[in-house]
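This is the structure I want to talk about, given as structure tokens.
Of the protein chains in this complex, all but one are displayed in their positions.
Letters A and B mark the chains in the order given here, with residues in each chain numbered from 1 onward.
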Amino acid sequence: MATIPVTPYSLGVCYYPEQWDRSRWTNDLNAMRDLGLSYVRIGEFAWSHLEPAPGEYQFGWLQEVLDLAAERGLSVVLGTPTATPPKWLVDWMPDMLAIDEDGRPKMFGSRRHYCFSHTGYRGVAARIVEKLAEAFGQHPAIAAWQTDNEYGCHGTILSYSDAARISFRKWLQDKYQTVENLNQAWGNVFWSMEYQSFDEIELPNLTVTQPNPAHSLDFRRFSSDQVKSFNREQVEIIRRLSPRRTILHNFMGEFLAFDHFDVAGDLDAASWDSYPLGALSLLDLPESHKRKFLRSGDPDFPAFHHDLYRTCGRGRWWVMEQQPGPVNWAPYNPSPHPGMVRLWTHEAFAHGAEVVSYFRWRQAPFAQEQMHHGINRPDGSPDVATDEIRATVREIRTISESDHAKHGITRVAAVRSAGGSKAAPVGLIFDYQAAWTLAIQPNRESFDYFTLALSFYRSARRLGLDVDILPQTANLDGYKVLLVPSLPILRPNLVASLKSFRGPVVIGPRTGSKTPDFRIPSQLPPGLLQELFPMRVLRAESLPDFAPIPVSWRGVNYQCRHWMEQIETSATPWIASTDGDAIAFTHEAFTYLATVPEQSLVDAMVEDIVSRTDVPFMLLPDGLRTRVHGDLRYFFNYGPTKVSLPVPKEAGFLIGGPELPVAGVAIIQL
Amino acid sequence: MATIPVTPYSLGVCYYPEQWDRSRWTNDLNAMRDLGLSYVRIGEFAWSHLEPAPGEYQFGWLQEVLDLAAERGLSVVLGTPTATPPKWLVDWMPDMLAIDEDGRPKMFGSRRHYCFSHTGYRGVAARIVEKLAEAFGQHPAIAAWQTDNEYGCHGTILSYSDAARISFRKWLQDKYQTVENLNQAWGNVFWSMEYQSFDEIELPNLTVTQPNPAHSLDFRRFSSDQVKSFNREQVEIIRRLSPRRTILHNFMGEFLAFDHFDVAGDLDAASWDSYPLGALSLLDLPESHKRKFLRSGDPDFPAFHHDLYRTCGRGRWWVMEQQPGPVNWAPYNPSPHPGMVRLWTHEAFAHGAEVVSYFRWRQAPFAQEQMHHGINRPDGSPDVATDEIRATVREIRTISESDHAKHGITRVAAVRSAGGSKAAPVGLIFDYQAAWTLAIQPNRESFDYFTLALSFYRSARRLGLDVDILPQTANLDGYKVLLVPSLPILRPNLVASLKSFRGPVVIGPRTGSKTPDFRIPSQLPPGLLQELFPMRVLRAESLPDFAPIPVSWRGVNYQCRHWMEQIETSATPWIASTDGDAIAFTHEAFTYLATVPEQSLVDAMVEDIVSRTDVPFMLLPDGLRTRVHGDLRYFFNYGPTKVSLPVPKEAGFLIGGPELPVAGVAIIQL
Partner (left out) sequence: MATIPVTPYSLGVCYYPEQWDRSRWTNDLNAMRDLGLSYVRIGEFAWSHLEPAPGEYQFGWLQEVLDLAAERGLSVVLGTPTATPPKWLVDWMPDMLAIDEDGRPKMFGSRRHYCFSHTGYRGVAARIVEKLAEAFGQHPAIAAWQTDNEYGCHGTILSYSDAARISFRKWLQDKYQTVENLNQAWGNVFWSMEYQSFDEIELPNLTVTQPNPAHSLDFRRFSSDQVKSFNREQVEIIRRLSPRRTILHNFMGEFLAFDHFDVAGDLDAASWDSYPLGALSLLDLPESHKRKFLRSGDPDFPAFHHDLYRTCGRGRWWVMEQQPGPVNWAPYNPSPHPGMVRLWTHEAFAHGAEVVSYFRWRQAPFAQEQMHHGINRPDGSPDVATDEIRATVREIRTISESDHAKHGITRVAAVRSAGGSKAAPVGLIFDYQAAWTLAIQPNRESFDYFTLALSFYRSARRLGLDVDILPQTANLDGYKVLLVPSLPILRPNLVASLKSFRGPVVIGPRTGSKTPDFRIPSQLPPGLLQELFPMRVLRAESLPDFAPIPVSWRGVNYQCRHWMEQIETSATPWIASTDGDAIAFTHEAFTYLATVPEQSLVDAMVEDIVSRTDVPFMLLPDGLRTRVHGDLRYFFNYGPTKVSLPVPKEAGFLIGGPELPVAGVAIIQL
């Protein structure tokens, strides 16, 4: 069943009619249309306005807004309001609240105050979704639905409630069938943790010291599954009552607490909320990096997620919320450099976005997010982003009218069924279980999976290469280079894919170091990887930040950190520490890293590896990034100074030119 | 009704007869008198000794102490013991305990273990106050009463108890009348936070993410009001049963959790507990500053509070507890530089104190404060402070006998009714709601109001200027320069006062940025200030400490931090960052700062502004401070080296001379 087609390069905005006097609605919608926006997302926090008391529905205002939108040709994304259950609902079933790791209830008064495992809440949530879908599912304005809002925001995936405990026991019983199987799988004989019944099993919090890591990993898998089933329940209702509409969820950046590939599998398309400046402030990277990119954001963070969610959506994805100015929620909230809103928008399209939607139409002058800027100021005057959006609209028109755009669209369409953009020469395997495994057992104060994955991604992007972010289950045909930052629990199907892969594969430390039951493989790490790489990790040590491993390679000094393996192998040592211990080995097309190299060493290694293939690449200046979409090559300058593009002067510039100012965008027709 | 007159320049001490064998009382009181002390504070922690079991009073010992004091001509300040409810009372009504933000009870075992909202506790507290006032209200020794002890110490203003929840709902109902009004004021439509009844409203703790800032602000106002009504209940009892005695409370330094102007409004005079070294250790200032003033304390912190509490007491104020040696409660507890006890004492009088009372007569050899030094050591031998106090007594006598002293007193008397010392050329507007507002919504990891206010205060003191600390409601007549560090919620009456103010006004960032309902003003910030200053804040960003804003002004490099506003204005840009963005604007006599300048830049700006007035000033060396009281000019050397005073050599020195050693005091007759 085909969905309502999406016009490529569309822009949208998030709008909260319930927060404004109805006298402003018409003007607002007219102004959106006049600015060149096509999509309006509404409704996702409006539960108390839609159902002010149990079973008492008040949908008239929403009907009116939808009618007004339809009259103006605006397409609406309707959000289900389940991220903000009203107070009457919490008072009705107080144990619907999630419980935090310390055993405290997460109380009403903000949002996301529900436990995914509470069946009572799930019933009431399904009811409001059904009522909305019944009322508006066929409304001509409705082009898409968004389920809930930002699953996992504010750390809301793991709940230690009674409801979660009951559901977890059931989930374990389904998985293991007998408690003996579970005891065996987890190794519960260790420390007398053997259970006699599934009903004895607690959640893995408040233990005297660390709980069994297998216990923790199963709890993470269970919690991810709870998100999946919660989401699917809404999807099924909407699909039944509002056919042909695109069903999305707005995911977030660097949210690792549930498996996004898995949850997105039930959606028609993925979307995510892109807040580059807030995101930068939270990354585990040095202050010098954060200072350099203070007002542009990390040059690879948005792209990483564009590429991730393109895969999650099997080629179809949106930016549902795009930062248009300072936000309110980060440790510090700078203003984007002029031009960045335009840059971020173009970059999303360069990575294949269908829609980029700004958050929000008008800055709210009240409540929690009053310092979160929007397209318009609280008084209704246009904020800085407006001019940039207007310019972007014009440029999009130029692009859309050129031939290549159609090629681009065709390609995107082709990609959908394949689970990744075939154009990209580089694939990067990203895995939520890897994140959980390394977080549960970092073996030192921290061992951050996302930081490692981003460093691998960055090394390819620095070479001007397009990257697809892929799950372990992906078809690897067509990729030229494969990056595997770390994959403690290797799946047999990936091993099989790697066996037939043609091209270099760079594999990070700890890959293959655990079985699915969170055990050390009987053949020692790297476990299943031994089918491809003749090695055994004899010993692994973790190191403090103050004792890095010095490496000198080709005349340059580097440092490796966190982790170091002693490896027995017939493979060839490639790079060694100054103490003479090999930190990287090669075997056939595989490179294995025994440690975590700093960014510049990852860069140098990946450059060396790529330079030995036939993949064309260019070494980009710091902060410059590029991407090919259809027949267009885009350039984006995230850096703090202007740069000269590494292209011939006679290149055909559709937008921009060979000198790219700070926050500049250039587009070349290939 | 006039109170018992206070002899100016009086000294006192805090004494705990219940902690010592009665055989020592006579000697102790004799020794106090012989040292030159006139006031003795007693009783404020003695509840279990006064009422060892419910309704069983044991007042004999106190009667005896009062009689002994009266015989020796010592005046007594009797403290109500409500800061230390006995264990039998907690066991009687266990829910009288406050609850912390994490939901844990704040248990018996130290002090201040009560919730201001618990009506049961308030009843019993009123009963012991009444019993004491009945028994001793007319005793000739009693010159004053102290209510409770250090409201707010150990973070005890905000309580998340059931009692607080019930009272808060009632308070909200009184304020808003209907829940619709409340929903509207708070903007509860945002995130479906709308209530249908006041009984649905929770306290703003344990929420998933930040609660509505309007909710938090009202909870802060409510909590401040609870202190006010708790205190007033005691004041009314005492006033009825012990007429003509001065009723005080001993406030603390940098306690911002309740409105001191408001609570002090019910008292006859204010007092505060001055611990300069402990206070310095807790300030949000650099280590270099803390090292320089390690043994003298911040050179402006005591003065700031002297000036604050002088206003709170409408001209009448005391230092109730003066640090006489190392304390026990700070992160580190150095010994004061020799001479500092004398300096601190004179400085209090220079700012108009009626009484300076030391804490405590003799160091307790047991319990929590056994490492808190006193005037005498635990073995009864005189500690270091004794000699300094003796010298001070002699010097006070010299001062008191000189003519100018009377002028000083006259002036103080004149000031009482006016709410501030008319002599001061500089007024600084200080506002507790500003502190709450900026703490609730700092917009970065922290934005410390007190640090900002202190930096403004310091800039005037560095110029040798006297300052009055004023509430928004103050009469501004007579001031020459006005400093407004930050005032997010501007009151209309201040705007009116500013309109008629003659002289420069320096206004810090975020002023006028919120309405009383914690909303962005409809005309955009600075809201009501726009009536005086033609500007709109189009955008505000917050910055990390590692990315300050560089400013070069008149050949000197500075940094601004934390906050930066983009301003649309017809006013004149005054100072710009090196990037060219104006950080200060002037319009008529008003200067508005768009950022938080470092101290040296505040200093330079205020110096420039003052130099354009006819206010005489002198640029003081680092660590030197001065104040005029009556016809006397005092100098105090807080710095680590001796300094030459910026006065003619022929100046008439009542005390000291033109060279001031470390911790030195000089007094010149004007």
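By definition in this document, a contact is a pair of C-beta atoms (placed from the backbone, for glycine too) under 8 Å apart; a residue touches a chain by one contact, two chains touch by 3 or more.
Predicted model only: the values in this text are computed from it and were never measured.
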Residue, one of B:R169, B:H373, B:R444 or B:R461, that touches the chain absent here: B:H373
Hidden partner chain, touching residue among A:M193, A:L285 or A:A576: A:M193
Absent-chain interface as seen on subunit B, which is shown: 16, 18-19, 45-49, 52-53, 81, 84-88, 91, 98, 102, 104-113, 153-154, 156, 281, 287, 290-291, 294, 325-326, 328-329, 331-335, 363-371, 373, 377-379, 381, 383-384
Contact set of subunit A toward the excluded chain (per top definition): 102-103, 186-196, 200, 202, 204-215, 441, 443-445, 517-524, 538-544, 546-547, 564, 566
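One rule holds for everything that comes next: only the chains that are shown with their structure count from here on.
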Chain centre separation in whole Å, for subunit B relative to subunit A (CA means): 49
